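One protein chain is absent from this view; the other protein chains keep their places.
Order of writing sets the labels: A and B. Residues in every chain begin at 1.
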Amino acid sequence: MKNIEILIEALLFVKTEPFPKKKLAELLKVDEEAVDQAILSLKKNLNGRGVRLIENAESVMLGAAPEASGLVEAILKEELNKDLGRAGLETVSIILYKSPVLKSEIDFIRGVNSQFILRNLLIRGLIERIPNPKGRGNLYQPTFDLLRFLGVENVKALPSYQSVETALKNFQSAGKMETDEDETGSEQNTA
Amino acid sequence: MKNIEILIEALLFVKTEPFPKKKLAELLKVDEEAVDQAILSLKKNLNGRGVRLIENAESVMLGAAPEASGLVEAILKEELNKDLGRAGLETVSIILYKSPVLKSEIDFIRGVNSQFILRNLLIRGLIERIPNPKGRGNLYQPTFDLLRFLGVENVKALPSYQSVETALKNFQSAGKMETDEDETGSEQNTA
Partner (left out) sequence: MESAYRVKTGSFEGPMELLLSLIEKRKLFINEISIAEVTNDYLSYIKNLGEFSLSRTANFIMVAATLILIKSRSLLPELKLTEEEEAGIDNLEERLTLYRIVRDASVKIKELLAGPTIWERPFVRNRQIVFSPDPKFTITNISAAIASVVNNLPKKEAPLPKVVVKKVISIEEMIESITKRIEEGLKTSFKKLSGHSDKIKSKEEKVYIIVGFLAMLELVKQGIVLVEQHNNFEDISIKTNHLQLTTDPSSRDYLLRGRPTTNN
């Protein structure tokens, strides 16, 4: 096990929240590729262990293995509310299988304005808003909390990920519903 | 790696203080010898990794590898100095104008989850958490240090205090009546 991997594991253990890979590279004074490689190796080494690596495109964090979920819940005595209504489930599914995704794309698929439900999911910390590098509107992506609640280490571990992702990716060509602008608010959570 | 070892690793991961081995045996419904063996194996497996097993006669816990202590210090220090950004300013301003305030209320006003930013504000001694006398969740309020830093004697001396407080209060009571339409259920797990 290489030194940089040890350091990353230790940092993630101490920090207890999602850590941007970019920031890891800065702190460790290595390039992002080296970080990616170390993370890949760490992930492999954690496979089948009591601690797992959760990741999205930008960040990584550590979490307790889902196999221990029941026991951990018993000692933490914490209650999670994982109930989502049908609208919430649909919206979250689109965001999980097609992230990052625009509000207009979500509206297009669901045929309704998803403003309220997006705000609700943002407040619950299940999705987050990121700026769209290509232009107007915000992009939405799943949070680490959502991945953790689902018990998956990344979106690729979701059921039928490949086929659903492909189906959702292909529709882009068909044009979007030019709905109203995104009105869930424009503040960024840079926390 | 045996199942019991995975479970112990996961339990120690979420428990941020020493865990009595006796208690582990109870939780896992195995005898103490089995726990000892699993711990021995876990210790071996963690050797040379970023997270290590620390133990005394009765208890065990996980800790970051000593090799990483310099870096860990660095990120903890950085936490105290980094720019808290717009999210930080917004959250602090809500806590100032509406203290004491629940996390769920802050989230509802901001339209995003404030979990991580609240942690940062707590670590830096800008806000503090007090138990909610009326029920679940914690209440947040500004620290005396923050008020002194801002040069105000109490929150009521903040600019436009009265009108902002009223606006926030009105928004909240209006929101409560409307929640059925957007399928909320936004019970929060506190930071």
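In this section, contacts are C-beta pairs under 8 Å (C-beta built on N, C-alpha and C of every residue); 3 or more make two chains touch, one makes a residue touch a chain.
The structure presented is a predicted model; accordingly, all values stated were derived computationally and were not measured.
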Next item on the list: Tell me which residue among B:I54, B:L80 or B:I130 touches the hidden chain in the full complex.
Entry: B:L80
Check: Looking at A:V35, A:A64, A:L102 or A:L121, which makes contact with the chain not pictured?
Finding: A:A64
Checklist line | Of B:L40, B:L89 or B:I130, the residue in touch with the unshown chain | finding: B:L89
Check: For chain B, which residues reach the chain that was dropped from this view?
Finding: 10, 13-14, 16, 76, 80-81, 83-84, 86, 88-90, 92-94, 96-97, 109-111, 119, 122-126, 143, 145-146, 149-152, 158-160, 164, 167-168, 171, 174, 178, 181, 191
Notebook entry, point to check: At which residues does chain A meet the chain that is not included here?
Noted result: 13, 16-17, 52, 54, 61-70, 72-73, 76, 80, 82-84, 86-87, 89-90, 92-94, 96-97, 108-113, 115, 119, 144, 147-153, 158-160, 164, 167-168, 171, 174-175, 178-181, 183, 185-187
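Everything below uses one rule, namely that only the chains that are shown with their structure count from here on.
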Next item on the list: Starting from the mean Cα coordinates of chain A and chain B, work out the distance between those two points in Å.
Entry: 19
Check: For chain A, which residues count as touching chain B in their complex?
Finding: 1, 3, 5-15, 17, 27-28, 42, 45, 48-51, 62, 64-65, 67-68, 71-72, 74-76, 78-81, 83-88, 116-117, 119-120, 122-125, 128-129, 143, 184-185, 187-191
